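Beneath this line is the structure, given in structure tokens, with notes to follow.
Note that this complex is displayed minus one protein chain, with the remaining chains in position.
All chains are identified by letter, namely A, B and C, in their written order; residue positions are counted from 1 within each chain.
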Amino acid sequence: MQVYADNAATTKLSKKALDAMLPVLTDIYGNPSSLHTVGQTAKEYLEKAREDVARAINADSKEIYFTSGGSEADNQALRTGAYLGAKKGKRHIISTKFEHHAVLHTLDALKKEAFDVTLVDVHETGVVTVEDIRNAVTEDTCLVTVMMANNEIGTIQPIKEIAEFCKEKGIYFHTDAVQAVGHIPVDVKDLGVDMLSISAHKFHGPKGVGVLYVRKGIPLISIIEGGAQERGKRAGTENLAGIVGMAAAISEAVENLENNMKKLYGLRDALIDGLKGIERCRINGSLEHHLPGTLNMCFEGIEGESLLLLLDAKGINASSGSACTSGSLDPSHVLLAIGVPVEIAHGSLRLSLSEENNIEQMQHVINSVKEVVTYLRSISPVWEKIKAEEE
Amino acid sequence: MQVYADNAATTKLSKKALDAMLPVLTDIYGNPSSLHTVGQTAKEYLEKAREDVARAINADSKEIYFTSGGSEADNQALRTGAYLGAKKGKRHIISTKFEHHAVLHTLDALKKEAFDVTLVDVHETGVVTVEDIRNAVTEDTCLVTVMMANNEIGTIQPIKEIAEFCKEKGIYFHTDAVQAVGHIPVDVKDLGVDMLSISAHKFHGPKGVGVLYVRKGIPLISIIEGGAQERGKRAGTENLAGIVGMAAAISEAVENLENNMKKLYGLRDALIDGLKGIERCRINGSLEHHLPGTLNMCFEGIEGESLLLLLDAKGINASSGSACTSGSLDPSHVLLAIGVPVEIAHGSLRLSLSEENNIEQMQHVINSVKEVVTYLRSISPVWEKIKAEEE
Amino acid sequence: MALYSEKVMDHFTNPRNVGKIEDANGIGEVGNARCGDIMKIYLKVNDDGIIEDVKFNTFGCASAIASSSMATEMIKGRHIDEALELTNKAVVEALDGLPPVKIHCSVLAEEAVKSAVKDYYDRKGIEYDTELFKEVSCSSCGEH
Partner (left out) sequence: MALYSEKVMDHFTNPRNVGKIEDANGIGEVGNARCGDIMKIYLKVNDDGIIEDVKFNTFGCASAIASSSMATEMIKGRHIDEALELTNKAVVEALDGLPPVKIHCSVLAEEAVKSAVKDYYDRKGIEYDTELFKEVSCSSCGEH
């Protein structure tokens, strides 16, 4: 049985998204900047997609900037907040310890440009509170960026409260909503955020296309200079097929949101029920404010990569942390941030579901995880020690 | 009769590129960074594409960095050259007056970061000489960037000579080869360039994907931070379908290069023959070193936008300058750079052909251009004055 | 074609009143070839002050030609004094809008009409408030 359970890494393109892309790939070949009919037809598709995306998050289409993905959106948002702050003489940025590397590494780069960065601690629950942010704010703070839902453990942050607080203080607020959009309700007006990042391939859209939402009145700063595309804020001939596919996917995801969420909660709870009995395992991050389809667990005495490769051999595609840090030797910075001890953090497993999964698959996952964990522990000197200490 | 003659703005996706993309869009949905089979299969496609692209320009696959297009490649190349220079205390950059805005606007941004920029003049021929560069070099020069083929007038620059000169001087050399690759032979080893930009949609590949070639040994500097994709130099989940489509398109273009060039020269010469008799017209840029399929002309006494919209009404899609500056009121900076008087530069027309065009279409273009030019002149007070002065 | 409204495209591809009037008694020309637009308007005003005929010649983009066409239609058959009331806003509205970067074309049309009216007044020796005819400058490209 094949079970793709790595939807937080990327998703399969939906039929609707593909169907939306195909005519663009074959017939709508114009450059949206060209004045002739072929170009203007392409432009109509572009602007229609912009409206669809705007509608999906309750934004105005003028607030939608297409990018090459979530990483670019994060980079541009952070540089915008930082540079706008610097113009006012403010150079302090607040974020959290468990952001995606697209945020953390951009902050590292900004540090080299003499910005101060405070990364607030994340509680054991995997949730940051508005108090944590309040305590970190200084006179010099120009930007706060907190992810909406964590990509590894799925915990959801109190974005609306933090946005409100930042607004009071006159601080720009950005949220990386790459894991949230299409999975839980996201309404930019209700949230009151200044900037918000989206990536299409996390909700069954194509890879390599994303959105930066920027609230009207905030002068976005370019990171890719050139032509006047995206109202002069993001140069480069538009990935029209990708953009149109993203618009179809986001519309579909938002339309089916409630049903999908219900289904995913059910599947995930089945997983939890089946796995929680395993000796010395833990669920990472509180399930109280949580994405419906993500489950992150640690199994003591084993190492994540062998776990996931043995699961792969059983047809189950999962992850041990986020996709882009695999291959690295360090345990997940997210798990460390929520206080999981290093040696336990090595034994992590992320199962991230989509509405295409079903309950039979969950049973296969449960059986396989139990089997593989038991096997790996049987050859693990770490597990041997744990058991010895127990006696 | 429909005639798409704006291939310098963008091209139609080729059948082969589409066929290469379709399985990726439907089945190869993994994230190349994921360790499981689905991810590693995606990775195989990614690396196969990298090899195909490398082969097409005689590079090593380790020298290929995928980007979201030509603009991003230009931005990253220029920032890399500039920042590497700054580390050695050198802050002078040389370029030309008729580069694409992706280069010119990045240089503007670098000026704000205290880099000095010299834009050398372009001769009436539309060609820069190595002497022009030599004359501009100072002790402080760290980077030279000269486009390989101009996007508006199609003239080809002596890249190999300039690269050689820069090498002698220990100056980084980048070329924007967006209009060249797939249209004329491009061999990075033979050219000896340090960095070279490519954009897929200029050779019947998909939009929103490109390449920055970086010679081994040059430490590329990231402009999009985050995950470890592209060996840590360009973060973001890869646009795999786009990359695979690009690889198919570049392979196809290089394979058919000779035949296509021959065909295009023929079509373009037919255009020239048919149009050169029009009173008070000129061909912009010398035809001696020139892309096979691009023709740029000015017709005195008329304005380019009305010309191209009336051609559009006759089924002919052309351009008046580059796509991304349309909508702007200024005449082409390229035409001004090669010394076309402002009032004449307003009356420009760029016809850019592809191998999908045919000779019947050229006849239609010739007849239509003649007709439209005659009409617009008949209602033009500028033309009236020109004629009056003639008498 | 979303670039321009259907009205603009109609007036661009089928411009009304295009041409010259050999015995015009009011001619105005505004704009500058360096800026990319020149409009020339010819008026034939009868003894009652009614604009019996109006023609234009324009060098410029689609919206410049459409604005000229629309402006001439709007003043044809009107009294010459009424022509002075033509505003660029009215031209834009009549064209169902113009893209922001093209608004200057409608300004040019207004100015061309005014310039032709002024020429008519001058020729007839009719007195007028010079305030109505401010110096025409090309705001769009900074030249004049």
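In this section, a residue touches a chain if its C-beta (ideal position, glycine included) is under 8 Å from a C-beta of that chain, and two chains touch if they have at least 3 such contacts.
The structure displayed is predicted, hence computed values, not measured ones.
Which of A:Ala9, A:Val24, A:Val244 or A:Ile302 touches the hidden chain is settled by the complete complex: it is A:Ile302. Considering the full assembly, A:Glu384 is the residue among A:Glu124, A:Asp187, A:Glu288 or A:Glu384 that touches the omitted chain. The residue touching the chain not shown here, chosen from A:Leu78, A:Leu271, A:Met297 or A:Leu310, is A:Leu310. Against the chain not shown here, subunit A presents residues 301-306, 309-310, 312-313, 327-331, 342-343, 346, 379-384.
Simple rule for what comes next: only the chains that are shown with their structure count from here on.
Distance between Cα centroids is largest for the pairing of subunit C with A. Mean C-alpha positions place subunit A and subunit B at a centre distance of 34 Å. Centre-to-centre separation of subunit A and subunit C, using mean CA positions: 56 Å. Chain centres here are Cα averages; for subunit B and subunit C they lie 40 Å apart. In subunit A, the positions touching at least two other chains are 35, 37. For subunit C, the set of residues touching two or more other chains reads 1.
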